[in-house]
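There's a structure below that I have some questions on.
The complex appears here without one of its protein chains, the remainder shown in place.
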Amino acid sequence: MVTLLYFASLRERLDCAREEIALPAGTPTVGGVVETLRARDGRWSDAFAPGRAWRVAVNQRMADLATPLKPGDEVAFFPPVTGG
Amino acid sequence: MVTLLYFASLRERLDCAREEIALPAGTPTVGGVVETLRARDGRWSDAFAPGRAWRVAVNQRMADLATPLKPGDEVAFFPPVTGG
Amino acid sequence: MARVRVQQEPFDAGREIAELTRGRRDVGAVATFVGMVRDANEGAAVSRMSLEHYPGMTERALEEICAEAAGRWDLLDVRVVHRVGPLEPGDAIVLVAVASAHRGDAFAACEFIMDYLKTRAPFWKKELTPGGERWVEARSSDDEAASRWSGGGRG
Partner (left out) sequence: MARVRVQQEPFDAGREIAELTRGRRDVGAVATFVGMVRDANEGAAVSRMSLEHYPGMTERALEEICAEAAGRWDLLDVRVVHRVGPLEPGDAIVLVAVASAHRGDAFAACEFIMDYLKTRAPFWKKELTPGGERWVEARSSDDEAASRWSGGGRG
């Protein structure tokens, strides 16, 4: 299992702040998780459609589709940041 | 007459903070005043020798040798500034 | 070296600067940036704002940005304070203060930290405008500002 977190506009659009999902089969990566999310209903496939601007962090560090995952990882999805 | 002011290391070296002198003859400029000062004893000719780093302001604005002078002007000589 | 805080409460810029330099005699320059909420953004009036963040990652990201600045310039100390929660126009959002022996290092590091914070630290702003609430969109100008630094040294 990995923990998925969603922040800001992405959390509101998906109406989900946090969930646990099974690790994708094979060599699990962020890309595998994104495929799982895209396979869900329209809200989810829209939010993660290719070309959409979102960012991902694994265990609180910026990551990308190729970042490998292991059980217990915290994977966070969020829009481009706007602090400061 | 014009008022000459000296600041910082130049004031100490010349042992003079302020004096009044007659305007140089002809079309008076800062350069004419500097010639007058260079004609004085060694302390003065040293301080204003060619190649010495000094700055001049006329009526509290940065000036140079070509700046024209009129009666009553305030001409200040000082070393390169070191504030901030 | 860096001290990083995320908090709801207002901060006192003068106190942050004073604490950065207290008892020190080797600091020649302190460059400070304070970011504030404006009453207008992207052509709309802004009456309120709220700032969300990713607790844990925020602090880590800010620490890493400060560490990267300390690796690029000669710094004596760094302080970053970022507020979250509800804010109003005129409120201060963020403070970055950098102490160094010389002003070039302090200015460059302060601007670098702000540019990187704007693109790498997980904060998100939501504004209340006459048209309702809206999430602030990231600006490409912020990406460009951050990319200035990728060649190393000043852009």
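Which chain is which? They are A, B and C, in the order written, and residues in each are numbered from 1.
By our rule, contacts are C-beta pairs under 8 Å (C-beta built on N, C-alpha and C of every residue); 3 or more make two chains touch, one makes a residue touch a chain.
Please read all numbers here as calculations on a predicted model, not as lab measurements.
In terms of the touch definition stated at the top, the absent chain reaches B, C within the entire complex.
Interface note: of B:1, B:25, B:53 or B:66, the residue touching the hidden chain in the full complex is B:53.
One of C:62, C:121 or C:145 touches the chain omitted from the figure, and that residue is C:145.
The set of chain B residues touching the chain not shown comprises 5, 7-9, 12, 53, 57, 60-62, 76, 78-84.
Mapped onto chain C, the interface with the missing chain covers residues 12-15, 17-18, 21, 23-40, 89-90, 101, 103-104, 106-107, 110-111, 114, 145.
As a convention for this text, only the chains that are shown with their structure count from here on.
Averaging Cα coordinates per chain places chain B and chain C 48 Å apart. Chain centres here are Cα averages; for chain A and chain C they lie 26 Å apart. Residue numbers of chain C whose C-beta contacts span two or more other chains: none are found. Multi-chain contact residues of chain A, defined as those touching 2 or more other chains: none present.
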